[in-house]
Each structure stands twice: as C-alpha cells, then as structure tokens.
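Complex shown without one protein chain; remaining protein chains in place.
Each chain carries a letter (A and B) given by its place in the written order, and its residues are counted from 1.
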Amino acid sequence: MNILIKNGHIIDPENSVDEKLDLLVADGKIAKLGKPGALSASGAEQIDAAGKLVVPGLIDMHVHLREPGFEYKETIATGTAAARTGGFTAVCCMPNTKPVNDCRSVTEFILAEAAKNGSARVYPVGAITKGSQGEELAEIGELRDAGCVGISDDGRPVMNAAMMRRALEYSTIFDLPVLSHCEDMSLAAKGVMNEGFVATELGLRGIPNAAEDVMVARDLALAELTGGRVHICHVSTAGAVRMIRAAKDRGVRVTAETCPHYFLLTDEAVRGYDTSAKMNPPLRTADDRAAVRQGLADGTIDVIVTDHAPHASDEKAVEFDAAPFGIVGLETSLGLSLKLVEERVLTLTDLVTRMSTAPGRIIGRGGTLSVGAAADITIIDPEMKWTVKAAEFRSKSRNTPFEGRELKGRAVRTIVGGVL
Amino acid sequence: MALSSKDLLGLKGMPADEIRLILDTAATFKDVSERDIKKVPTLRGKTVINLFYEASTRTRTSFELAGKRLSADVINISTSTSSAAKGETLLDTARNIEAMKSDIIIVRHSCSGAPHFLAGRLESSIINAGDGFHEHPTQALLDLFTLREKLGRLEGITVAIVGDILHSRVARSNIYGLIAMGARVRLCGPPTMMPAGIERTGAEVYRNMDEAIKGVQAVMMLRLQLERQAAGLFPGVREYARLYGMNRARLEAAGKGVIVMHPGPMNRGVEIASDVADNDSVILEQVTNGVAVRMAVMFLLSGGNKAEA
Partner (left out) sequence: MTQQKEKALILDSTGIERALTRISHEILEKNRGAREIGLIGIQRGGVHLAHRLAVKIREIEGAPVPVGSLDITMYRDDLGTRKSQPVPQATDIPFDIQDKVIVLVDDVLFTGRTIRAAMNSIMDYGRPKRIQLAILVDRGHRELPIRADFVGKNLPTSSKEKVEVMLAEDGGEEKVVILGE
C-alpha cells in the first residue's frame, strides 16, 4: 500500500529538513519528498497532515516490556501497542525479564513474539553479564547476532568496576553501546526516594545524588580508558550532567538519556507517599531538574526515553517501602516532552533529535526520513489538548504520576514500515 | 472546636489550637486514671483495633488502657498473630478488620506512610502509633503535655533533642509539635544520624552536646538502636555515650532544673546514665501522661458526625 502524506510540516534532523512538504511512502519505504501538490500518487492512501508535524518514527530506547516472565505487568503485545499509541515506532526492551535476556534463545523469543503480536518494532537489549549477576560476561557476540542493539544490566548496576571495564573493552568488537544504569548500591542502600528534606519529612530512606554520580564518574573513566561506547541511562542529577558534558568535551565516547519525569517532576511528587512517584533513580530536586533541562538543551543529554516500567496496580498499592520502583511512560512521553518546546527549552528539531534521530544513531536503527529508509513515521498534532487518563492506557499497567495532567500535543498516526 | 481530620497521622501541619485542644482534653482525662474506678463510658460500644506490625509493649499497652478506660472494646493484633506472616497485604488485612466494623484503628508499622496509606482507603479513624522514621504523634503529644505540666507553658521554651535524629519518628513529631506551640528546638547528634535538610523545619542543629543543652528547659534523649553501629553510623557504644550520652556532670553543666525526658525503652549507660534516669528524669510521668493523651485523642476523633464534618 502506498501512502501520500500531504501538507505536513516535516521535521527530519538527519537530513536537515524542516519545511512543509508532501511525503510518499511506497512498498514500506520512504519513496519521495516534494513540494505540496508536487507528488502524484494514484491509488495511494492520502493523509491530510495540514497543521501536523511529520517526523521520523519516535524511538524509545529504554523500555521494559516484561515478557518473558512478568506478563501480568506487560506483554510485548500490550507494550508495543502502548508505544504505538504514544507515537513510538520502535522500542528497545531491557533484558531484566525472567529469564534474563542474556542468550540467543531469549532474544529470538522476543523478536518472534514482536513479529507475531507486536505493533511497533522491538530492538532487544542484551545483558552485560550472565543473568545480570555481574560476575561473568554474557555472550555478547551471540546476542548481537541474534538482534540485540546494545547491552545493559539495567535495574542492577555492574558494581564491579573491573567487570564494567571488560564489558566496555569487549563490546568494542561489535561497536555495541553499553547502556549503564549508574547506581552505587552501597550508597543507595535501602533508599526509596531522593535523599533530602522531603525524604527527611516523610521519614523515607534517601538515595543521595552521589549514588548516581560516583558511578557516572567511574563509567566515564572506564569509557575513556577502554574506548568503549558508554550510554548513561536515565540521568537524574546535576552532577551527572556536569560530568557527561565535560567528558564529551574531552572526546569520550559517551551518550546519555533522561526521562520526562526527571525534567518535569521533583521529589515533592512523593509527598502523600504516592507510589507512582517511586522510581529509580528517584525524582530529585528543582536544581537537578534544571540541570537536566540544561543538559537536554545543550545536547549533553542526547536522548529522551521513558524507562517505561509497568507494574500491576496491587504491586503499587502497598506501603511505599514495599512498592517496586518504576512508572509507565510510553503513552505520555511525547505530550510531556512537548512541554519543553512550549517552555522554549528545546526547539521542535531538538525534540525530534532527542526522541528519534539520536536514539536511532546510537542503536543503528531508524530515526530518519531518508529516501529508501523504512517508512517509520510519526504524525503529531501539536495543538491537540488531552488529559492523561491511565484507565485508557493500552499498556497493561497504570502506574503513572501524571494522571489527570492536561497536555498539548499528541501522536495522531504512527506508521511502522509503511503500515498505518 | 474540633479536630479537622478523621485521623491522627502526624503533627506536621497540625495547627496550634488543635494541639492545644488535645492537651486540654487530656488534662481532664488524666483525672480518670487517678480515680478508684478508672473507667468512663465515653466510647461504650466503639471498637478499637491495635494493629501493630512492630513489637512495642509500652505503646500498645498505653493505647489499650486508654481504649479500655473509655469503655471501648479493644482488640490487639500484632505481627506474630497477623496475616502478614502469610503474605497478606496491609490493605487486605486492614479491610478485613474494617469489615468487622472497627471505629478506630491504631497502626504501628516499620514503613513510613503506612498509616497514611490506610487512612486514605478506610472509613475508620486511623491513629498513627509510630511509622518508620516518619512520625509518632501521640508520643510527641504526651511529651508536650508533660512539658506544659512541668513548665506551665510551651511558648518560648527551648528543648534539646539528642541522639539519632535520622531514624527517629519521635524527634520529627516533637519538632513539629514544639515549633507549632512556639517552642525553640535544638537538635544534636552525630552528623551520620542527622537527616538532610532538617534545619528547614526551624530547628537548630548542634554537633556538640554540651553546647546544645546549655540553657535549655528540657532535654529529650533518644533511644540509640545498637544495630546502627553495624551500618557504620557510630563507632561504638562507649564513644557514643561519651559524646552524646546524658550524665550527671553534663546535666548540671546545662543549668538548673533541666527536665530530662526519654521516650523509652532506654539503653541505660548508653544515651542516659542510670543515675540521671532514676533521679532526674520525668520518664515515668511521660508514661502516665501517655494514657491520658491517647484517651483524649480517641475521644476527640470519635466525636463529630463525619458525614456533616
């Protein structure tokens, strides 16, 4: 099926396109771009995208699809349905499933399930170490061959610095990024929220910024030592932003990501013991939030991800200490991130870069509207006003701190491989 | 005049006139415990549940006596007999209790916010009997009551709280209560046990105990959890006692007539020397007043038509 997207405002940072053009999709690929009305396409499905943004399909490179093992929280089918509703044409799924994605068979299972029941592309991330136990390297070459686009022990940091060094060295064979969850477990200890005055008032154990900062410092030093590609996951602290910026200036091969909750919320959201504001790393202070925004604005932070971490309602309806870390994000990320454009932290081009072009480059998949590329396209109505209603999520889980929030801007069409 | 909430979860944000109402009411209930017949029919027919997820003889007994002296039916559920061992969630346990028609549920829990969590989901009045490191409002109220009884006022007094502030719900509730009532609060303890940003409550932070207690009207000594040593928060009991223990020499140097308090149970010879505990403290009066304050709280929370309120 061919599709002609007419009169849309096309933003493709990869090709420096930022103008009103028509776009023709043929045979699942980007066929042609042209001035409005210039493209003829008999028999093509026509989409009037006047007033809409037409951008390369959004990529969320940090998602927990929970399958295999935790299908009661999310499945590949429901997670990718949520992704597509949120405007994502592709997601990277983290390996902390059960079993852990540390070998070819798990990766193949995920890809097969995605091919059968998925609504968006799924790019698995393999484990750094076997079982993510931090003791022995996983067979990274095999994981790469099976389809993994990066490696990570996300959810559990690689505490042993020598092991992290080896992972960074070894991964250079395949030029795979090492996605690092930066958390010093001895500093984080039993913490459940940001260490600070709010934690003091609530009587909750704190996780200091330093728990993240010391690991970021370590991983930057190791990347510098090994020449490996380190990607710092879910940056939440001002210290991490500062160190990543300095490392980039020195030429260290580092990229970084953050999530909407780190640039929109602070630890104040935890008041009332709201377990949907419990995630790891925790929501920090207004100073950290400002630093994260600055990092996004100046490109220190390359990517916006969601760290979509679904949990069943009854898992979250418990004492704050007992609740699992994590929130869902796929269906709110775009609307929330558009706030940064509204507040002039990012331009629209920056936003598309952070949500599509940059993650595409890091994982080596998608993020472009180049002619001949797969037709992964997101059409966004930047003016549409809507209210976050978790009950209407396509995701199986409802754990969001943004319930009831009024947002402006939403994906109205998510085209994956030329399929509407 | 009435309390504005159906629950007592903490003293943070509680207005001074509500605290005063509780203290004034407690004064009349204290008389009941001093009669031969230590019982009034005030809460006849009400059901009070002591839901304790943490062992505590003193607080549980105090609440139980308070309830019984008000003629309520008091049932004790403690961790050993609760369904927690069977993996039932807190919410399920509490909902089951409420299904049996409880009026007041008194909750002690090691997780901060557990009473708050239940209060938002149950009709019963929830009284926080201590949650994690968050608050222990009835302890602070009985401390305020004792101080007011001893000093005749709370406004303008200075109280030092000494010890492990980080892990102390007693300290937090007392900070809020004392400051709301116009008292000044000094906090003293090792920096490893001082919570982040605590000075934003309006309390002053001291490292040196002798400076902290100089010229105050009262000192509250906090219980040191000996297991904090393993976590590296202090090097040993001997050094702790030397730096942050209350003894006679220190007490005398602090000034004349300084009131020494302790929420109990005490580690004699660690945070408080036996000599001071036995001769200079008001610890047992605190315990006596605890029953009166808890009677007052249960009485006040039982009043008022909730539908109209």
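Criterion: a residue touches a chain if its C-beta (ideal position, glycine included) is under 8 Å from a C-beta of that chain, and two chains touch if they have at least 3 such contacts.
Please read all numbers here as calculations on a predicted model, not as lab measurements.
> Going by the stated contact criterion, tell me the shown chains that border the hidden chain.
B
> May I ask which residue of B:T42, B:T61, B:T89 or B:S110 touches the chain that does not appear here?
Looking across B:T42, B:T61, B:T89 or B:S110, the contact with the absent chain belongs to B:T42.
> Which of B:D24, B:D92, B:E211 or B:E239 sits in contact with the chain that's absent?
Touching the chain that is not displayed is residue B:D24.
> Residues on subunit B that touch the omitted chain in the whole complex?
1-2, 21, 24-25, 27-29, 31-32, 35-37, 39-43, 46, 70, 299-300, 302-305, 308-309
Operating definition for what follows: only the chains that are shown with their structure count from here on.
> Need the CA-centroid distance for the pair subunit A / subunit B, whole Å please.
Computed from C-alpha means, the inter-chain centre distance equals 45 Å.
> State the interface residues of subunit B toward subunit A in the complex, per the touch definition above.
Within the complex, subunit B contacts subunit A at residues 12, 89-91, 109-114, 116-117, 131-135, 169, 172, 195-198, 200-201.
> For the complex, give me every residue of subunit A touching subunit B.
195-197, 199-206, 272-273, 314, 317-322
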